[in-house]
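For reference, the structure I am asking about is given below.
Here the complex is missing one protein chain, while the rest keep their positions.
Read from first to last, the chains carry the letters A and B; within each, the first residue is number 1.
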Amino acid sequence: MSHLHIPDGIIAVWLWILGYLIIGIYFIAVYFQLKKTVEYKKIAMISVLGALMLLSMSIPIPFVLPYHLNLSALLGILTGPFYAGLTIFSVNLILALVGHGGITIVGLNTIVLTAEAIVAFFLFRLLRKSFKKIFPVAFISTFIALVISTALTVGIVYAGTQNLDYVIHKHNNICTDCANHDHDNDYHKGHEEAESFDIKRFIALVLITGTLGWTLESFISAFIINYINRVKPDLLENNWTY
Amino acid sequence: MDKIIEINCLEHIYPDKTKIEMCGVELAVYQGEKVAILGPSGSGKTTILKHITGLLSPSNGIVRVFGYDPAKNYGKIRSKIGVILQNVEEQLIGPTVFEDVMFSPLNYGYSREKSMEMAEKILSELEITYLKNKIIHYLSGGEKRKVALAGALVMSPELLILDEPFSGLDIKTEKSYVNLINGFCREKHISVIISTHNIEIISDFADTIFLISSKNNIYRKGTPKELFSQPEELRMFNLEEPVLIKLFNRLRQTGIDIEIPMSYQEAEEILLQRLKN
Partner (left out) sequence: MKITDIDYYAEYGKSWLNRLSTRIKMLAVLLVIATVVISSDIRILGGLYLALLLVVTFSSVPKLKIIKISLYPLIFLILFLVSIKNIVLQTALIFIFKALSAATSLVLLVFTTNYIKIFGTLSKIMPTFLVNVLFLTYRSLFILAKTFESLMDVLKFRGLPAIKRPILFLKTIGNLVGFFVIKSMETGENLYDAMKLRGYSDSFTYLKNK
């Protein structure tokens, strides 16, 4: 549920432009980091992991509702916080091109999922110092990362839908015949209770659908990390960043 | 003749702490020579090639390519070497064939026009110009290998390194691929080092064969004729001589004094001569 599948035309223009601007600043930072560290191997790894995410998303998990893996938290744990955003951006752009999420929302989507990757990375590192067993560490890191990114999603949706009047209610400057506008017609029934985006209702729906998703994703990510730890533990040492 | 590759008592320690020591015969490749490394699976063939290409660094021993340590100075010899890795899919990077073949020249700083010229030339020489604008992922396995070959040869290297280049190919494609490499390298005097366990191909292809044992020793060096006429030794390496040579070896065992041919053409000549007499 953390991936913003919001279509185009819903979120306010200023917000998705801001999303792209923030991502733009991030890319500038990545560019200079790559130049400084000369670690171009990461370009190949980033690309392959992006392909992995895209392919894994097409594994339907038939669990109550069909669920599709996200793997941003896993990506953060594997690649570290700095380069995860690059992978996530390319994945989101390709997904937007096939209609999964609006093309205008790619920037915001990238921010949300990168935040998820960053939280997962730091939590995993922190908890690993204190706990021996990797499964619960991976589960908790992923779960909390998903909760936080979903909260960010809700925040973005709330911020971006504050002024839906231009769609919902037409009493604005665009109204061409406002003086003669019939205020007694069916459209205006319940006018005193105007259409409005109910964030509490939205949060409730997100919680209902999200909780199952978070649990599934956290379990699967934990099993994945457990497998990697048994087969190739050096992948989890994470020498990617800094 | 100049020695292009020299490997002596190579020692390598893998990440899981397994150690291999490839001592025995010195592995050397001379200019214009075609060398095959034969051995069972897990004997270290690919490890040797990775040391030659500088992808791995030895913990001990000597590895020299064009006089340099490739692990430390690969940049100095890179343009002289063309490589085709085992999984060809992973080395085809460009979206189209033409752009993939242009990858190396552009990376080496050639202008776009010059890179295009070089790519056109190699595609024409390998007779695969018809593939020029094709998307890589829709090529057949054989076509991908030819494109990988074009990518490896575009810089006119002096040395071509091939890691199991024939795996997964049907017989006809395999033969055409071998002939392509053989003909091109002979014409351009390119040295070749190839790792394979396809013994049928090697007899007609290689000038020199290095046999590696499962204990990771470079056990034997010889021409195909020398090695294949000693089938008992080959069996020690889980190898059998090519079918044609096996037949002639068996004939010799029955007491018939007959030469061992290295190709079907040679075999035909020998048999015709015998039959006429």
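Miscellaneous remarks
In this text, contacts are C-beta pairs under 8 Å (C-beta built on N, C-alpha and C of every residue); 3 or more make two chains touch, one makes a residue touch a chain.
Treat the numbers as computed from the prediction; the structure is a model and nothing was measured.
Considering the whole complex, the hidden chain is in touch with A, B.
Touch with the chain that is not drawn comes from one residue among B:Ile136, B:Ile194, B:Leu211 or B:Ala267, which is B:Ile136. Listed by residue number, the positions of chain A touching the unshown chain are 4-10, 13, 27, 30-31, 34-35, 38, 40-41, 43-52, 54-56, 58-59, 61-63, 69, 71, 74, 78, 86-87, 89-91, 93-94, 96-104, 157, 164, 166-168, 170, 174, 187, 190, 193-199, 201-202, 205-206, 209, 216, 219-228, 231-232, 235.
One chain of the complex is left out; on chain B, the residues touching it are 53, 55, 78-79, 81, 83, 85, 87, 89-96, 99-100, 102-104, 106-108, 112, 115, 135-138, 151, 155.
In this text, only the chains that are shown with their structure count from here on.
Centroids of chain A and chain B (each the mean of its C-alpha atoms) stand 48 Å apart.
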